[in-house]
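A single protein chain has been omitted; all remaining protein chains appear in their positions.
Showing chain A:
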Amino acid sequence: MISFRSFVVRPSSKLLFFPKHVPRQYGKSVFSKTSAYYEQISSNPIRMASTTSTRMMGSSMPESRKRAKRGEYSQLESDDISHFSNLLGKHRVITNESEIEGYNVDWLRAIKGQSRLVLRPKNTNEVSKIMTYCYERNLAVVPQGGNTGIAGGGIAVHDEIVISTSLMNQIVDVDEWSGILVCQSGCVLETLNEHLSQYDLIVPLDLGAKESCQLGGNVSTNAGGLRVLRYGSLHSSVVGCEVVLADGTILDCMNTMKKDNTGYHLKHLFIGSEGTLGIVTKVAIQCPPKPKAVNLAFVGINNFQNVLETFRLAKRDLGEVLSACEYLDQETLSAVFENLQLKSPIESSFPFYMMIETSGSNGKHDEEKLSMFLEKAMSKEFVADGTIASQPSHIKNIWNIRERFPEALLKDGHLTVYDFSIPLESFNEMVEETRSHLGPLAKRVTGFGHLGDGNLHLNVTMEEFNPATLAKAEPFVYNYVAQRKGSISSEHGLGSIKRDYIYHSKSPQAVSYMRELKRLLDPKGILNPYKVIPNK
């Protein structure tokens, strides 16, 4: 029974074409409600726009976003489900469609997967047994952590089995002297922070998704976040990991020492390979001491040149206490007022704003440093106005504004986020050029990002999804980045939607060696297929 609602409907209420190439071998009628090509559209107009699967809009979609052709993997059979139920118990094997739905949609509600089975192992052994079986049976899998990624890396493209690490949430050990934390990969970041606070330690990364994201997923994507400027990337803070390979082998790269130069550093292969080389099951990570004093300045700036000057001055005058440096433009803040009704920390509006955070062991020292820096920045007229927060509640409120940017922009209707590393001087130019290039095709084009790391988040919003907008934006934005020898994905990874652009930032030789490594570690290609490395 097809309900009218199971087709995507444009506001003119014209039915879209029914793609003739929808294959019938899924064992289910394509008219069934849960056929992945068609969304269940609720009557909420915002959801209607944002849940439009970007995959089914036909030929006007950029190639990179179309669903890849299904690989030659086996089909899931009831024997497989019985096997897993015997292994994990029936409560940790999910086949119910409505329960699976959450695992099949990404956070931006732009990508919908077609998985029909979710497994929830509790420990490394179970993961190993699952993979051994899947390898034998030639069943494709997709590892999934907190499902907070926005490149589609954790969502099944076809019917890959979702292996969720959510139940692998045990903290194994915290060494109070070295500060090294060992835990399973399903631990939620914020939970780790809470546990570590009794040792006066913190996790070295901080992202808006911290109350949902899991450490394994963070490691697999080499997540960046707000504090890379201060604590470095996961390549420097992860000291060891345990990984399950495609054939079920448990690869022990665990190490709890800060320094270890014995042989090739295999663990780095798994940091950032987005679950395509192995499933991270345990992590050992170096945790820094919890700062005793945190201060946050939110300042308004009149032009982009002054943003750069302020940043340079901050690096010089705040030095070792500088722990975060973010920038945003007026359009981003407008989205926050309009869509989330959050107040700006400063009254007047400016074309640009910055958030500069200091963390240190002496509050008085840091506050003085920050005040002096701000006085200097104001007297040199780099900064026009601003506020300093030292109260944790105020700091939390101001960071909250930053962490909710994607949410605010998503409420415009549909949001596409680009994540680029480009020279600092080009940040604003890129935003403005993209805005004029897209013209009326976009509702809002905004820029914000980790200025301290040279990482721009370029955002394009639309009131309702329009493939023409994406087609015009890509490859324009990717070409712009490639011309400046930048990275087309700074921290979000390639996932499923950006892998075709890998050549914009990596040489063909490099990519071919990546393929060799993948072949070595996953000869059958069952581990998170259709991701990261493009088809030849």
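Note that in this section a contact is a pair of C-beta atoms (placed from the backbone, for glycine too) under 8 Å apart; a residue touches a chain by one contact, two chains touch by 3 or more; residues count from 1.
Definition applied: contacts and distances are computed from a predicted model.
I want to check something: the complex is missing a chain, and I'd like its UniProt protein name from "S1 motif domain-containing protein", "Elongin-C", "Electron transfer flavoprotein subunit beta" or "Nicotinamide/nicotinic acid mononucleotide adenylyltransferase 3".
Hidden chain identified via UniProt as "Electron transfer flavoprotein subunit beta".
From the listed residues A:Ser85, A:Asn169 or A:Thr387, report the one that touches the chain absent from this view.
A:Thr387
I'm checking contacts with the chain that's been left out. Which of A:Met355, A:Leu374 or A:Leu494 qualifies?
Residue touching the chain left out of view: A:Leu374.
If you put the missing chain back, which residues of chain A would it touch?
194, 197, 292, 298-299, 343, 345-347, 371, 374-375, 378, 383, 385-396, 398
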